[in-house]
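Of the protein chains in this complex, one is absent; all others appear in place.
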Amino acid sequence: MKKIYYREWGIESPRYWGLLAVLTVILAVAGFAVLHMEHEGHWVTGMNNEVVWGVPHVFAIFLIVAASGALNVAALGSVFGKHIYKSLGRLSGLLAMTLLLSGLLILVLDLGQPSRLIVAMTTYNFKSIFAWNIYLYVGFLVIVAAYLFTMMERKAQRFYKGVGLLAFVWRLILTTGTGSIFGFIVARPGYDAAMLAPMFIIMSFAYGLAIYLLVLMFTFDAEGRALGDKLLGRLKSLLGIFVSAIFYFVLVYHLTNLYGTENHEYEAFILLNGGIYTTLFWVGWVLLGMLVPMAILFHPALGNSRGGIIAASLLVILGGLAAMYVIVIGGQAFPMPIFPDKIILESGFQDGIGGAALYYSPSLPEFLLGIGGVALALGVTLVAVRMLKFLPASLADEVVDPHHG
Amino acid sequence: MSFLTVTFAALYYAATVLLVVGLARRIRLYWKTPAPLKIPTTPAPTSTGGVVMRMFREVVFFESLFKSTKWTWLFGWLFHLGLFAVLFRHLRYFQEPVWAPVVWVSPLFKYLAFAMIIGLLGLLARRLFVDRVRYISAPSDFLMLFLLIGIGATGALTTFVTHTDVVAVKSFFRHLMTFNFDTMPNVPTDPLMVAHLGLVVVLMIVFPISKLLHAPGVFFSPTRNQVDNPREQRHIADWARKLEQ
Amino acid sequence: MSEKIDQNRREFVSVAGKAAAASVVAPGVLLHSIAHAEPRAEPVTDAVRYGLLIDTTKCADGCSDCVSACDKENGLDLLGKPDGATDEDWARQKPRWIRTVKVKDRLSGHVSSLPLMCQHCEHPPCVDVCPTGASFRRADGIVMVDRHTCIGCRYCMMACPYKARSFIHENIKVKLSAVPRGKGCVESCTLCVHRRDYGVAGTACADACEHGAILFGDLNDPNSDITKALQERNHTQLRADLKLNTGVRYRGI
Partner (left out) sequence: MVRTVTRLLLLAALLFSAVTFAESQRNNAVIEGSKAADLDACVAPTDFMRRAHFELIEHQRHITVHQGIRKTDNSLAGCVNCHVAKDVHGTFLPVDGANPVTGEQQFCAGCHEYSGVQLDCFSCHTNVPLKAGK
């Protein structure tokens, strides 16, 4: 194996600034959407007193989950000692930070009182998993920053393994914490499951890797840097395995739920008669988000073509957003069992009359906020790779692979 | 009017004159100093637009410092960022009515006072604990750091610990600015406020004869502000052109 | 008498105090009757625990007196649909502290009506999940929101098993002194906490119920009507499976 050199991202200035300009426009539009929501109040969104978390939370939780997943590539290099992945560590750490920051920013901007962020930083209720998560998120940023430092500063290299291990353990706890935000809600049948935390971890593996692959392929291709088929082949196989694992977890989750009679109504809602949530589950999450990508990734020809890998990664991401929509919003739309053995005939507050789903129709500003978050993550990543040495000068097979013939 | 108020009024007028005149003379000097040679540090931009971009990155992000020493950059940039935010908030003491953006960002920007102080402490630690830097540090280097730390600390204390009468402070400065001495209120006498105002006066007075002149100076550094076009266009200083004719 | 007071208040709110001659009695509180007690000077203690007993057998179908009384007491009737919102949106986005629900038993088909509000749990899930501690349980058992520290994350609304909480989705123009309210915070039934603190008896909903279906009182006092009534006959908690030990109990469902 040759020594890996890193170099700033050097695409031509007009192209680089053009990219940033496009992202800035998206951010500006998202900014206006946020100002609109803050100025008018949440009534301009589709969120209401029944479905209290909407599309911004779908995006935010997806990004936060993907952030911890993006760090796995680095962990493969440091914690699991796979040399071939070591050169990918810097971008992995960077993406982990930018994705997490963007996800958190979406959450903060959706608050009813975003200007009171300082309250959230100074007043804690330690019984709340949310409050713990604030620590987990800040700790994650600090640890990953330190991790990046050990990767990029020769003098700090002796801490590389230790910090890497800490970062990996921390990210597992962090995703568990994110999953637990829902898992701890005993009141709602869709959330009250210990399975959610491990499922979130395996989902993070796949979504983080899919985003990582796309960013890696885009930045390398745009500048004409070499990206070896062998390395790419390994990453895409890994993605295939992660997606298969989600499939397994989803299967087990619903099977265990189906075993208990108390969950039958919720299962019927998600799997059979939940309208948009059922469609998103089967078409968005299962078919497009898992089955098709698996077929592509494991296909001998398609799976080794760059187009195939890009398509599969995009589908995994779309499937991930659909999954979040089903979990976050579907879980709220399913009426709460306030009167388990009774049917609600009338209600002064839409309690799900006769078991009907609660209403939520997302609004444009919510989508703009979510998309703005994605644009921010990409924008910061692109600026960072241009300013600092995050990207290896070459990832050609003869450079990265110790066993290359 | 109390003795303190009269003293501060006189000091602030004097300090402002010294600052403005001193800075103007310095800038004039920089302006007139010829750059006899084409010496931009490469890689350098080859167009004026490129130079503007380079200066922008230099002034806003301290690019060349970033490339040389990361720690110095980190603390230096933190300090300047905090200073900018804090100064922006201070606009409210001089404007009537106050700009809406100043009011909006004030609650957030006040926490950047900590960035400013942490940055300064980092820079101080560098002068104290890095042998090579300590060796080349002059007393004036420390003076500037202590002055700024003093200003930052007293200011942060009045913001976060014991408040002062901000209305009186603003009114005092507005009266000074408008040369209206009839209804001028007294400057608050809390020690923190007196110290803060006193240190700022000292800073204003020493500014034109100190290393802080790097603020205007950065725009005049030939290694940064020159276009890299020695072959396309002959570089010649004014005095040299006269000699040639 | 109560009608007259109410009219007075409405008038005031609509014209913002045109009739200014009357003096202000207690700063900022709306007094329904001349209070016998002084405003509270000592911290509340857990010697009392306030609660409600709702007898659904007495609750009349189609009656919503408790809801309108609550709306008036707590200023919810002062809110209007924002310009541009549809009626359906507003119905889902406006705050509601108490609502009537009509349920049918799946086995027997028995139909009952009941008012539903914050159940003032002893172990409230909303308090557990609140990141800033804005959701809290007062020593006297009232579960409330400290709106000064509420950041509007709505996690408590996710966690509440009774959907008892509302988020303020719009700018608020007119506010009552006793019940401050602003955009971006969560709120719910406070068991008329201002009445508790100014020594005024009852809750708006209990006072308004002509059928005597709502009984308000101190659950810790062995001699209170509510304790006696609870001892006398069987009663249930909603979602008893969650073991929240609610302060609001139901009879007849």
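Going in written order, the chains are labelled A, B and C, and every chain counts its residues from 1.
By definition in this document, a residue touches a chain if its C-beta (ideal position, glycine included) is under 8 Å from a C-beta of that chain, and two chains touch if they have at least 3 such contacts.
Keep in mind that what you see is a predicted model, and the values were worked out from it rather than measured.
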Give the labels of the shown chains that the missing chain contacts, considering the complete complex. B, C
Among C:77, C:105, C:197 or C:221, which one touches the chain that has been omitted from the display? C:197
Looking at the full complex, which residue from C:89, C:140 or C:207 touches the chain that isn't shown here? C:140
Hidden-chain contact residue, picked from the options C:172, C:201 or C:242: C:172
Touch rule applied to chain B and the missing chain gives residues 17, 20-21, 91-92, 95-98, 102-103, 106-107, 162-168, 170-171, 174-175, 177-180, 182-183, 185
Those residues of chain C which, in the complete complex, touch the missing chain: 4-5, 8-9, 12, 15-20, 22-32, 38-44, 136, 138-140, 144, 146-148, 172, 174-178, 180-183, 185, 193, 196-198
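As a working rule, only the chains that are shown with their structure count from here on.
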Go ahead and note the Å separation of the Cα centroids belonging to chain A and chain B. 42
Report the inter-chain centroid distance for chain B and chain C in whole angstrom, where each centroid is the mean of the CA atoms. 56
Considering chain A alone, which of its residues make contact with at least two other chains? none
Along chain C, where are the residues that touch chain A in the complex? 64, 67, 82, 84-85, 88-96, 99-107, 111, 116, 125, 127-135, 149-155, 157-163, 165-171, 183-186, 238-239, 241-242, 253
Counting only contacts in the complex, chain A reaches chain C at residues 40-44, 47-50, 52-53, 107, 111-114, 116-117, 119-120, 123-125, 127-131, 134, 181, 184-188, 332, 336-351, 359
